[in-house]
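What follows is a single structure, and I will ask about it in a moment.
Every protein chain but one is kept in place in this view of the complex.
Every chain is named by a letter (A and B) in the order it is written, and numbering of its residues begins at 1.
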Amino acid sequence: MSAAASTLRAIPLGRLRGQNNEGILALTIIVLAIVVGIADSSFWRLSTLLNIATSTLDNIVFAMGVLIVIISGGIDVSFMAIGIFAGYAVIVVTNNTGFGADIALVGFALAATIGLGLGMLNALAIAGLRLPTLIATLGTQGIIRGVLLAYVGSKVIPNYPPGLNDLSTSYLLTAHAPSGDTRLSVLILPAIVICVLISLMLRYTMVGRGIFAIGGDAESARRAGFPVVRIQVFIYGLVGVLAGIAGMMHVTQVRLANPYELVGGELDVIAAVVLGGASIFGGKGSVIGTVLGVVLISLIRNSLILLGVPGTWQRAAVGAMLIIGVTAQALGSSARRRPTGGVAMEATT
Amino acid sequence: MEADGTGRASGPSGSILRAEGISKRFGGVVALDDVTFDIRPGEVHTLAGENGSGKSTLIKIIAGVETPDAGTISVGDDAYARLTPRQAIALGIEVIFQDFSLFPNLSVAENIAVSTYIGDRRRTVRPSALRRIAADVVSRIGVRLDLDAPVEELSVADRQLTAICRALAQEARSIFMDEPTTALTRREVQALFRVVEQLKQRGVALVFVSHKLEEVLQISERITVLRNGRVVVSGDVAEFDRSALTVAMTGHAVTDTPPPDSLRKDARPLLEVQGLTSEGRFHDVTFSVRPGEILGVTGLLGSGRTEIAESLFGVVPADAGTIMVEGRPVRIRSVHDAIAAGIGYVPGDRLTQGVFIDQPIARNILAGSLDRVTGPADLVRPAAADQLVQRAAGDIRIKMSSSQAPVRTLSGGNQQRVVLAKWLVRGPHVLILNSPTVGVDVGSKHEILDLLRAKAHDGMGIIVISDDVPELVAVCHRVLVVRGGRIAGELSGERLTEDEIVKELA
Partner (left out) sequence: MSAAAAEPRREDPTARLVRRLVPDASVVRLFVLAVLVLIVFSVASPDFLTLINFQSMGLQVTEVGLLSLAIMVSMLTGGIDLSIISIANVAALVTAQLFAHHGGADAGSQQMGLYVVVGIAAGTACGLLNGVLIAKLRITPILATLGTMQLFNGLAIAWTGGKAIYGMPDSFLNIGNGYVGDVPIPVLILLGGAVLTAIFINRTGRGLRIQLLGANEVAAKYSGLRNERVLFVTYLASAFLASLAGIVIAARSASASADYGASYLLLAIVIVVLGGVNPLGGFGTVTGVVLAAFTLQMVNTGFNQVGFNAFLYQVAQGVILIGALGLSQLSERYGWASRLARAMPWRARGEPGVPEPPGALGPQLRTPGESHREEDVRGRPV
């Protein structure tokens, strides 16, 4: 059986499928795009592409963080809270103290630092107190959100420091369409850079391999000498940084600092990561798959609009998609998980 | 102190590693008491002992996974009060635990090579470099492995080879293997022993942890026996034979057991199995069990012996074949069906499959008979439940002071009795037991076997799956040998001796 499997692996077609079915995901997206395009030809425009890219920017960066946690075998529901805390806090601080008012980059650096600090809360609970990840991050989400609304501010802030204002109107590309122009924010660049860096980290560094190892078998990782606690601190710190940056991106694009936003959207991102091929049990996942997952969900939302589906049906549709996707994954992987290497059947003499 | 030719100084009498005065307690339980143990290059030194003897704890301490309360571990000139996994690996100590501690989601190459990077404290990784390291090691000992396959797709034997290669990639000077042959077929065991020979020639020291007497005597140069956390005896293999080993490991002389009752020739079989087949697990199995008969089933792990039992009990229903209980054909598609048909099963893995370790004893016993103690509206009838538990526990004489105590508080032998009670209280026609006396102290062992004899005397049919050869001979009327998923032979009457069984298995 292993001989057959290894020959299959040699076939480039098998490699195209991708380790976590990324190929199938890409195919799904293409098919969906074609279907929608047939239904509404206005879909096939640069503006649609830019639309999707722009609207998924922050989610992609959030998703990178979620991906890392899920690969390590955990789950995080606090990242949105960290994101909005960082974004909102930076606006408040910049408006009140003028610190970094002219240079958007300073604001981002501040957001990343705040995110790192908040991520340490998670690290303390999970690596330090050894709490189960779902419960721990549920708790930190409450704390972070509560502190934000209670102490940092609970009002919507419409005035932005000039640095951020400029950034929010910096565009990379513009697509002209009869219905109006669509622009691609310059923020797409840092998003791409982040994705590439994360991908490299996961593939080519010992920390990255350690994350996979912990997700595969935590005790074996410990026995093999991986510094498990240190890696976990790294994970949740990094997720905090990414969430901070993503939150800042969101707040920049929306041009409004609303502390009630983002929280509640965790599930969309987690769904995207899981649909993108990451196993909820840990040990598997890829950057490409995750990006595809986020794109797919955004595509579904967009196509629903184009297909004339009323906005009130969007959430139900995404929920159904998630269930179908997860079911397909479960059925597929259980087929693959048939007892291998079972009884060594010997021929009767 | 002399150098042993490998460039590393070795301790007195040429030992590579020496553990001295190791003691360890877990809470109130003494796991190890002043244990001293050393290994020399190029030898196989076996740590023998029953379960609970402390052998697993000892190797965990040496691997750095646990820390001792007292004692030192010396490698060469250096003595350590405790080790971390990284330190142990750096000292050339590699432990292969029974689950191999591999990463199922990573490739074979990565599993083999990645820990070398940990030792070198490297930050970056290149997959191609990992692959080269792995390929190098694999070719060095001349085995074949698909380097790119994810480990979760590998057979047990290949996983073990991967683990051994990983140990070698670390340039281990001493490799510990915990129960290495339990999951291997005969051929694979021979392949393993060939690799072991190669390792010995390179001057690697090997420590086997095992309770399998024949293999221990075959492969070792020296044997150290642990019992209740203490070293009982230690010496060259020539000083031991089977009975000496048994006495050392159990503390009891081998006792004679009475032969089984003779059977009524004309009784209709309680259980008839015909042509039972399960894809990839076993094929065309046919046998029967008569009232009062104790049928033994043996074979190497992986031969299909457990799989047959699990199909009879509905855990993994068979694909083809017929099963008849008391002359009536039954369809067994689930455990529920099997129980309804009058079959009970004491599983081989007590902690995972047999007991609910933290639940009360009473509830464990009731778990198999909830349908009998519930009344209208599915409410449990407390009186009925109490009665059932008292009856079950009394019948099998479980030593406990309260039925509400969690099963965790019982000894291994008593825990096994709880599992037995769960099924016996239902009065099954056929009771199947898988390795019933493993991890059970000698006293309980005899009592359980006596209990089985008594139940058989009362007319129950009993199937005992075991690789404990003396036990099979002592208690069974007939023994079936399973190999490669088929019934390869049957021994009874005069041919039912230990030597014959060992011959069939070899």
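Observations, loosely collected:
Going forward, contacts are C-beta pairs under 8 Å (C-beta built on N, C-alpha and C of every residue); 3 or more make two chains touch, one makes a residue touch a chain.
Predicted, not measured: the structure shown is a model, and the values here were computed from it.
Set against the missing chain, the residues B:128, B:262 or B:402 yield one that touches it, B:402.
Across the entire complex, the residue among A:133, A:252 or A:286 in touch with the chain not shown is A:133.
The residue touching the chain not shown here, chosen from B:350, B:453 or B:483, is B:350.
Although one chain is not drawn, its touching partners on chain B can still be listed: residues 26-29, 51, 55-56, 97-99, 178-179, 182, 211, 313, 315, 334-336, 338-339, 345, 347-360, 363, 366-368, 370-371, 373-374, 377-380, 390, 393-394, 397-406, 408-412, 414, 422, 435, 438-439, 443, 446-447. Residues of chain A that touch the chain left out of the display are 72-75, 125-127, 129-136, 138-151, 154, 214-215, 217-219, 221-222, 228-229, 231-232, 264, 267, 270-271, 274, 280-282, 310, 312-320, 322-323, 326-327, 330-331, 334.
Keep this in mind: only the chains that are shown with their structure count from here on.
Partner chain B is touched in their complex by these residues of chain A: 2, 5-6, 9, 203-209, 212-213, 215-217, 219-226, 282-284, 337, 339-348. Those residues of chain B lying in contact with chain A across their complex are 63, 65, 84-86, 89, 95, 97, 101-106, 110, 114-115, 117-119, 122-127, 146, 148-149, 152-159, 185, 187-188, 280-283, 302-304, 307, 483-486.
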